[in-house]
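Complex shown without one protein chain; remaining protein chains in place.
Take a look at chain A:
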Amino acid sequence: MARTWSRWLPAAAVPLVVAGSVAFAAQAGADELPERTPEDVLTLLADRDHQPYSGEFEQTSDLGLPQLPGGVDLPDADGDAAAVTAALEALTSDHGGRVLVGEQDQARVQVFESFGERDVIVNGDEVWVYDSDENAATHATVPADARTAPLDQQLTPDEVADRFIEAVGPSTELSVREDVEVAGRAAYDLVLTPRTDATLVAEVAIAVDGETGQPLRVSVTARGEHAPAFQLGYTSLDLAAPDADLFEFTPPAGAEVEEIAPPAQDQGRDDAEQVEHPEPTVVGTGWESVAILDAGTTDIGAEPLLAQLTTAVDGGRLLGTDLVNVLIADDGRVLVGAVPLERLQAAAAE
């Protein structure tokens, strides 16, 4: 009986082996990358060639907002209010998906839901949007050079990174931290730090593939926090070209297909956009800038969901998150910025 304890040894060994292999997998060394200055990494990023790939991504956000129940439709939510809710949901819910990029102008973004999927397929001038929950497809013919806005709420890590890089100016300090490993690839960790205290953003870190220059992950950290408030990055990446058939989309039998008429001319399209999305006025520069949207036709403040999320402050209602503050002023204007509330109130009073 004295030796019976040895019979339990395997049971003790298994967790150790599991923990060991998990730790080993996390450790599995990133290849050494040659030293580069921040400017070199920026060049690497800007000069990257078109590269076909497929990669799974994950988006997580912890903005200090309550998680919105997914799939719950607001009563009578349409037009602006529905768009606001959809945008809020895309920001606050964690989700994953996959990006497939083929030849030039061939791309497919899939957003995974537990038993559903949303797809955006771009093949040259052809654009398809498919939603499996509704079994509905939308088709449009848009010349590639006229396409400006993304067609879905979901942005890819590449798109988000490019937007931050475009905005880099004198108000941003650039640095490169120790190499990181993202999606199994060694990457430079390019850090954008605002040179001002008047913003909620502490830093933006962009992992740049050491070989191809592709942005692999974007993490935005709020002031006073350690974990990123928003993170969007690839979890796996395969640089082989995906099957060309994946970009040839034919809506399934029985699907509801909506055709969006192509814009007649560039001028006409601009006018149409003017009506739908009035250009915001921007006050301030760099990280401190505040966008002011004129009062829309719908009373956003009266939306029950928004009313629940906002708090009354001097001069309006505040939708406060760790990264972005939104002030819905009493006069109906909406002020948005990655800045403290006082700055928004000052901009509203000007």
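Going forward, a contact is a pair of C-beta atoms (placed from the backbone, for glycine too) under 8 Å apart; a residue touches a chain by one contact, two chains touch by 3 or more; residues count from 1.
By definition in this document, contacts and distances are computed from a predicted model.
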item: Hidden subunit of the complex - UniProt protein name among "Na(+)-translocating NADH-quinone reductase subunit B", "Sensor-like histidine kinase SenX3", "MaoC family dehydratase N-terminal domain-containing protein" or "ABC-2 family transporter protein"; value: "ABC-2 family transporter protein"
item: Sole residue of A:Ala255, A:Ala291, A:Val313 or A:Leu341 that reaches the chain not shown, by the stated touch rule; value: A:Ala255
item: Residue among A:Asp243, A:Glu258, A:Asp294 or A:Glu342 touching the omitted chain; value: A:Asp243
item: Contacts of chain A with the absent chain, listed as residue ranges; value: 4, 7-11, 13-15, 17-18, 56, 67, 98, 110, 112, 114-117, 119, 130, 132-137, 235-236, 242-243, 246, 249-255
